[in-house]
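Below is a structure I'd like to ask you about.
A protein chain is absent from this complex, but the other protein chains hold their places.
Order of writing sets the chain letters: A, B and C. Residues in each chain are counted from 1.
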Amino acid sequence: MPNLSKLSRRSFLTSTSGAAALAVATPLYLRPDRARAASGLADGMIGGPTGFDGAERYQYGPDTPEGRAIDAVRAMKDAGSAPERIVLGLSDGSIGQITQPFPAGAPSIKELWEQETGITLDIVGVPNGQEFTKVMQDISTKGGGFDIYAVEWNRLGDLAESGGIVNLDEYVEMHKPEWDMPERGYVGGEQGVSLLNGYRGSIYGVCLDGDFQTWNHRTDLFGDPAEQAAFADKHGYELAPPKTWKEHDEIAAFFHRPDDGLIGSTDLRNQGWGYTNWYQRYVTMASPNQFLFADDGTALINSEQGVQATMEYVASLAHHSADAISWGWPEQYGNFATGGAAMTCAFSNLPKFLDNSGNDGSTVTGKIGSHLPPGRDHADGRVSRTVLWFNLSASVSTQSEHPELCYLFLQWLGSSRIYSWMTANPGGFFDPFQLANFSDPLVRQTYHDYHMDIVRESVRRTVPTINYPGATAFHNALDENLTAALTGSMSAEDAMANTERQWKRIARRVGEDKLVEAIRANKAAWPDLVDPV
Amino acid sequence: MSEIALENLGKTFGDFTALADMNLTIANGEFMALLGPSGCGKSTTMNIIAGMLRPSHGAIRFNGQDVVDVPMAKRGVGFVFQNYAIFTHMSVRENLAYGLRAQGAPGAEITKRVKAFAELLQLETMLDRPAAGLSVNILQRLAIGRSAILKPAIFLLDEPLSNVDAAFRAVMRSELKSLQGQFGQTMVYVTHDQLEAMTMADRIAVMDHGKLLQVGTPLDIYNNPADTFVARFIGAPGMNILDGRLIQKDDAVSVEVPGIGSVDLPPALQFAARDLNGSDVQIGFRPEQVSATGSGLTMRVGLVERIGARTIVHLEHEGIAAKAVLPADVAPPVARKDWTFTVPEDGVRLFDPVTGQALKARAH
Amino acid sequence: MQRAIPFEIFRYVVILSLVAISLVPTLWMISMAFKPIAEWSAAGADLTWWPRNPTLDNFRFIFGQSSTDLIVALERTAGRPIFASLLTATFGTLIAMTAGTAAAYGLSRFGQGGNLPLALIQLRLFPPMAVMIPVMIMWSFLGLIDNWFGLSLIYGIVTLPFAFWLMKTFFDDMPREIEDAALVEGCTRWRVFVRITLPMMRPALASSALFVFILNWSDYLIALLLTTRDWATIPVYMASLSSSMTGQLYGAKAALGVIAAVPPIIMGIAIQKHLVRGLTFGALKE
Partner (left out) sequence: MTKVSTIEPVAELTDAPVKTGARLGLWLTLPAQLLVLFIALFPILMQVYISLTDWSPLDGIPWWRAHELWTGLLNYADLMADSRFWGALWRTFFVMAVCVPVQFLLGLGLAVLFVDDFRGKRVLYSTLLVPMMVVPAVAGYMFFMLFQSGGPVNDLLSLFTSDPVRIAWLSDPDLALIAVMLADIWQWTPLMFLILLAGMISVPQDQQMAAILLGASWWRRFFTIVLPRMKSIIIIALAIRVIEIFKIFDTLFIMTGGGPGVATETISVYIYKVTQQELIWSYVAAIALAILIVLSVVSVFAIKRMQRGQGT
C-alpha cells in the first residue's frame, strides 16, 4: 500500500495550512465592508471573486490550494510554458455555473480564472448523458478535442485503464490540494478523497460534484392535519418522513392517488438510474453493509438478500407512476415541480431548483422537506444507506499538451473556496460535497438550510456504486435484469441468478486480479455508521 | 343483337362542348363507322356508348332501353382500344380467358371457347406465350378476340388499325368485316381514315367539332355530301369547292366562276336554284369527274402527280385551287399552261356559301 | 369514371380519419411549441390539447431571448445547429447527387461500374452504427470530427445509394434518341450529358434530391457520434434542451421541431409536381 502512506503524509502536511486558512477567512467574513475597500480583495488575499457581500469567503491567500494553483500557473506563464487556452468538455446543464456571474456584482468563474491567469477557458458543451461517450470517442480516436474531461465518477476506473487520463499523483504531491482538510475538505477526509478522486491507489480525477442521492418529501402534505389523522388511524403511528423501508412503503402507498395527480414516491425506476434505488434497499440487508462482491470477487447478489431487495423493489412499483419505468430525472423533476409526488429520491440539487422563487414552473416552492434515506433495523441498530451515483468528476486528458496546467485549473476550481462559490450558483448541476460547502451561507441559501444538513448526513451514509473497470457492463447487466423483474417478465430469483451469471462473464473479460483489487479499494469507502433505533 | 339509339346526346367539359345534340340510330347488326378528324367527338361518342363517360344530356338506348345509368361492366359492350390494352403481364391464353373468368364461366367452357377463338384468330400456336413480346398485328387480333369471345351484342372499335402497318391494314379490314359477318354484332367503328370507313362500314356518320354532319351509306356520303366539310373530307383528294355566282339565262341556270368559266347545272339543281338568280353559291365537283374534253372552265396547271393508275393535276387561278384526277391512259395537261376542262352536269353540287349546306336537288 | 355515392362517403370517412390520426403527433408538436412552460412542464400530468395561453416564448427561448432563461443555462442557441443542419444536409445531398447522378449515367449509358449496384445496396443495408467505430477513427485521423465537411461527407456516402438508384432508373427510362441526335450533330458526349441530358432530368433531379435531403436532414445517430460542439445538428442539439427546473424542455424541443419541419416542407411544396412521378423508381416500364 505505498499510495496509502503517501496520502497520509500529504494529509499530515496539509492539515496545518488548512487550519491557517480558516483562521484568516473567518474574521474577514465578519468585516465585509473593509474587505471591499481596496482592490476588492481582503487583506492578505491574492485572488478570488469580488463585488458582492461575503466575497471574502471565496478569496484566498498564497498558502491555500487555490493560491498555490494560481501562483504556479502564473509562474508557468512567466516561463512561457503555458498555453493560450485550455478546453474543458462539460455537460450542457453545468456550464452555467462556470459562465454565469453569481451573485449580483460578481464575475463568473470563467472570467475570474481568465482575469487571474490570462489563459482562456474554452468550454465545450456535451449533451447530458453523452459525457462518457464523447470522452471515450476522444480517447479512442485520438481526437484531442479536449484538455479536460468531465465524466461520471464511476468511469474513472475505465478511463484510467484506457490510458486516456493522466495519473495526477505527481501534481498532487507538488501542489497540495488539501482535499482532506478537516472542516473544509471532503466528507470522510482521506477516505473520501480516495473514493471520489482515486482509482487503485492513485489520483485520476478531481471531484466536481456531490451526487449523493437524497430523499425529499412534501411538507405541505406531511404537515396537513387531515392527512396526519387519516394516516395515524390507518397505520397506528404518526405521519412523518419515513425512517425505515417499511414506513416508506406504507407512506408512499398512503399518498398514492394517481387519479388526483399525486404519486406516492417517484424515486427512479428507469434504465440507467433505477438500480440506484435498488442499491439502497439491497445494501441495508446486512449490518453495517450488504456488499455486492465478496473480497475474493464473488458476486453476492444471488442470495436471499438480493432476492428480497429485488422483490421489495418490484413491489414498490405499486406506489409509483404508471410510467415510472420510462421516466428519467427530467420527468421526475418536472413531475415534482408540479406537485405530482409526495416523496422522491433525487440529486441533492432538487430543492435548489424546485424550491426556488425564481422558478415560475414550480408549484412546490416552500413545500419541500428533506429526510435521511430509509433504513432497516438490525440487531446492532438501524442501517440507512444511500448511493453516490453519476457525480461529475474532471480528469486531465493524456492528449493534453499541458497536463500540469490543466491539473492546476482543477485544483483551483475543485478546492473548497472556489467550489463553494460555484456550487452556490443556481445555474448548473455541480452540487456541494465538501464540508466547507455545507456550511457556506451562500450555498445554504441556494440549497436551503433544511436540506444542507440532511445532505451532509446522507453523505455519511452513502455507499459508492460500482467504479471498477467494466462498471458500465456490470451496471447494464444488473439494470437489464432488474427491469425484466420490474416489468414482470422475470422473477426476482431469476433476475438475480441471471445477473450473477452475466457478472461472472464480465469479470472474466475485465480480468479478475484487477477486479479484486478495485473491489477492495471500493469497499474501503463504504460507511460503517449504524444509527441507534 | 342490339339496336343503338342516341337521342340528343351531348357532352360538355366545362366550357368545352365535346359533343352536341347527337341523334343517331344504329341498326341491329349494322357496321357503323364514326368518321372525322381528331377532336371531332367521335371517341367521346364511343366512350359514352361504352359507359366510360356519362353524357351531359340526352339518352342512349340499347333496343329501346335507356342505359345511361347502366354501369359499363353491365352494358354487354365489347371494346377494342386504339393501343389494344392487352394485359401484357399475362399470357395470350389468360388474355383471351379474362372476360370469361370475370363473368364466372365454368372452366370447361372457358377452355373450349378459348380454343375455338384461338383457332379462328390463328393464335393457337402462341397461346402460352407472354403477351408482352407479341407483334402489333397479333396484339390487334388478340384484342378483338378478347372482346369477341364474350359475344357482346355491341362491339366498339377505337381506331383499331391506326398502329398496324399499311400492308396488314388491308388484310385486317377484310378480316374485321368477315368477323362481323360471322358474329353479326352491331359494330361501331371509330376512325379518321375514310378508306377504312368506306370499305368496311354499312353506314358512315361523319362528325366534326362535336357535331354529327351526315349519316349515310359510303356511296351516299361520297356522292351527296351534306355540306362543304363532308365534301372536302370524303374522297382522296376531296371535292373541289369554288366560289361562284348563279346566272339565269332563259330557263337555264348556270354557275359562273369568276375568271375561270361557267358550269351548267343539271335540271334538278336548276329547279332548286331558280329563285336564287344572281346570288353567290359554292360549286363543288369531284376531281375524278373532271374531263379534259370540251370547254367550260380554264385554270393554270401546276404540279402534275403521276401515281400509277391515276394522275393528279393541281390547278390554280389567282389563289383559287382545284384538283383534277385523270386516268393514267389520258395524256395529262402541260404544266404551267392554262388548261380547259369540263365537269359533267350530274357531277355538280351546290353549297350555300354562308352555311356550307348543300343545296338539295328538287324534283319538278 | 363514375363512382357510387356510398363509395365517396367511404372514401372521405377513411381518408379523413387517417388524416386525423396522422395529424395527432404533428398537432401535438405544434401545440406544445406554443405552450408556456407551466403547460408542458409535467410529463403526463394535466396536459391539455391546446395551449391555454399561447406564447412564442419557446421560440424566443431557443434563440436565447426568453425571459425564462433561469430554467436552464442555455449555452448555445438554436441558430448554429439550424445552420449546421442546413449546411451539412445540403452539402451531403450535393455530394450524393453529384456522385450518384454521374455514376448512374455512366452505368446506364456506357455500362461502366457494374459493381456499383450491389456495392451500394450493401452500403445502404448496413446499419451505420456497426461501422461507426472505424469511421470515427478515420474521421478523427483526417480531422473531420465536429467538422461540417466531415459530416457532409458521411451523409453524402450513406445517401449515395438512393441518389444512384433513383437517377439510374430515370436515365434508363430516358429515350436515347435525343442524345443520339445531338451526338450526330457533333456534340461531345460530355457536352450532351451536361447540356442536353441533365436539363431534361431536372424534375428527376429535384425529386431525388428532396428525398436524399430528407434522409440527411433526419439523421440523429451519425451527427451524435461525429459532432461535439461547433457542428452539432438540430437533433443532437435538441438533446441538450432539458433542465433541472422543469425536466425535459418539451416546449423548446417542439418549437425546434416545428422549425426543423419547415425546410423539407418548403422543398416538398416546391417540387410537388414531380414528387409522385419521381418516386416510381422507373419500375413501370412496359
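As a convention for this text, contacts are C-beta pairs under 8 Å (C-beta built on N, C-alpha and C of every residue); 3 or more make two chains touch, one makes a residue touch a chain.
No experiment lies behind these values; they were computed from the predicted model shown.
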item: Which displayed chains the hidden chain touches across the whole complex; value: A, B, C
item: Chain not shown: contacting residue from C:Phe170, C:Trp231 or C:Tyr250; value: C:Tyr250
item: Touch with the omitted chain, as defined above, among C:Ile62, C:Ala103, C:Met174 or C:Ala232; value: C:Ala103
item: Selected residue (touches chain absent from view) among C:Ala84, C:Ile145, C:Met174 or C:Ile234; value: C:Ile234
item: For subunit A, the residues touching the chain missing from this view; value: 132-133, 136, 139-140, 142, 158, 161-164, 258-259, 261, 270-272, 321-326, 469, 472-473, 476, 480-481, 483-484, 486-487, 489, 509
item: Missing-chain contacts mapped onto subunit B; value: 50, 52, 72-73, 77-79, 81, 83, 85, 87, 89-90, 98-99, 101-103, 130, 132, 146-147, 150
item: Missing-partner contacts on subunit C, residue numbers; value: 1, 3, 8, 11-12, 14-16, 18-19, 22-26, 28-29, 32, 43-47, 49, 95, 98-100, 102-103, 105-107, 109-113, 115-135, 137-138, 154, 156-157, 160, 164, 183-184, 186, 188-190, 193, 214, 217-221, 234-235, 238-239, 248, 250, 253-254, 256-257, 260-261, 264-265, 268-269, 272, 275-281, 283-285
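Everything below uses one rule, namely that only the chains that are shown with their structure count from here on.
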item: Chain closest to the middle, measuring from C-alpha centroids that were averaged per chain; value: C
item: Centroid-based (C-alpha) most distant chain relative to subunit C; value: B
item: For subunit A paired with subunit C, centre-to-centre distance based on mean C-alpha positions, whole Å; value: 41
item: Gap in Å, rounded to a whole number, between the CA centres of subunit C and subunit B; value: 57
item: Approximate Å spacing (C-alpha centroids) for the pair subunit A, subunit B; value: 97
item: Contact footprint of subunit A on subunit C as seen in their complex; value: 37-38, 41-46, 68, 70-73, 75-76, 133, 136-137, 139-141, 145-146, 224-225, 228-229, 236, 239-240, 242-248
item: Subunit C partner contacts - residues on subunit A that touch it in the complex; value: 89, 92-97, 99-100, 123-130, 134, 137, 140-143, 145, 261, 321, 323, 327, 329-335, 337-338, 340, 347, 349-350, 352-354, 356, 358-362, 426-429
